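Left out: one protein chain. Kept in place: all the others.
Let's turn to subunit A:
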Amino acid sequence: MSVKVSETLTVECETGNYHTFCPISCVSWLYQKIEDSFFLVVGTKTCGYFLQNALGVMIFAEPRYAMAELEEGDISAQLNDYEGLKRLCIRIKKDRDPSVIIWIGTCTTEIIKMDLEGMAPKLEWEIGIPILVARANGLDYAFTQGEDTVLAAMAHRCPEPEFSVSERKKTIQNVFTFHSIKKKELDEYANNPSLVLFGSLPSNVASQLNLELKRQSIKVSGWLPSQRYTDLPSLGDGVYVCGVNPFLSRTATTLIRRKKCELIGAPFPIGPDGTRAWIEKICPVFGVETQDLEEREERIWESLKDYLDLVRGKSVFFMGDNILEVSLARFLIRCGMIVHEIGIPYMDKRYQAAELLLLQDTCMKMCVPIPRIVEKPDNSNQIRRIRELQPDLAITGMAHANPLEARGISTKWSVEFTFAQIHGFANARDLLELVTRPLRRQKNLEDLDQTTLVIKKNKF
């Protein structure tokens, strides 16, 4: 291959005029994940309109979220914020009785400097429900970063690990358990310090990853977030943490600095290559040698063969809106695709260090140049570049998808990657299913074009 392989990785920065979802959209998946929560978005009609339309059908299913809609009196401080929020929260408590209320601060609460963090503890004490504050606003964050702000706030509420209690439990169990299997199981896990994974995943994807680590004799002691707020994992000195999604840099920082946890920097378990690299980073920390991992990855790749034939040699352009882009691009390069550009809203080089390294290695291995990474992209510039490059696939937001399709560029709606199950070995196929869908559709329609258009031409 005569392609010049660039060895260095550069991150460019553009104007930041790009389309993405507002970070308050995180309530749509978080309220489903955390079953006993209630999300209260403190904002204006604009926020409400966005949620109502973006969430579509979910809105009619009595969701556990609502808007605290600010009116003119709230903006001009004629009304008392504290009293207003108290009234709404008491009503929520009465109607839904959640275990936690999460206030989502928006652009408006930032601008009018509403002191949500100050009011929350007071109100929490007064009404007896924990109140968390997450500033998931469009002034500072993009789309998936909303989850990051919520999880960072939630990390503060995780209990300290009670070593003494668990030690005692263990000895008691040792005394009373004579059953050999149970003892063996205990021994298997006994020496490991605890490992907490962070990032919101559908519960069956979370248990798939748990199982994956269990195969390597590593026990996951908890997830942030857990299925219920009341089951938050213990965090503290000596607890190892590892992220499963690339947009959780604030959460990672909070866990390191405030909770004194040890962060395992690893690529993210997206695609079989990512999953293997993720496990390979975790295992040595616990002094475990990986077993059967390479073969397992091989088997997964083998099972993807039909899809790989479809994508090999095709080119992709990421416009960027959900920060999963680097991981997805790395996976697609490994699948044999050529990536023109990785647009990304925000690039935390430290948190994503291992992922970037794997991207570099993958490019070397596949003999392709390292794609340009464009932080805070400019959509109109990107569209110009797409026009020049004519990629086989553009991964982009819904605002541009139909217009690009109309111009003959196949597109995949990027938001689907946020909602689909893409983590771990078992979901690699689902991931490629998404990527290949426009390519397969195009293939089907090509045949259609030939037949129907020819007949039409003959007719007229």
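As a convention for this text, a contact is a pair of C-beta atoms (placed from the backbone, for glycine too) under 8 Å apart; a residue touches a chain by one contact, two chains touch by 3 or more; residues count from 1.
The definition used in the following text is that contacts and distances are computed from a predicted model.
For the chain that does not appear here, its UniProt entry gives the protein name "Light-independent protochlorophyllide reductase subunit B", which is one of "Trafficking protein particle complex subunit", "Mediator of RNA polymerase II transcription subunit 17", "Light-independent protochlorophyllide reductase subunit B" or "Probable electron transfer flavoprotein subunit alpha". For the chain missing from the display, the contacting residue among A:Gly48, A:Gly265 or A:Gly336 is A:Gly48, taking the whole complex into account.
In the full complex, subunit A touches the hidden chain at residues 16-17, 19-25, 44-46, 48-50, 52-54, 56, 59-60, 63, 66-72, 74-75, 79, 81, 84-85, 87-88, 91-92, 106-108, 110-112, 137-143, 203-204, 207-208, 211, 300, 303-304, 379-380, 383, 397-403, 406, 425-426, 429-430.
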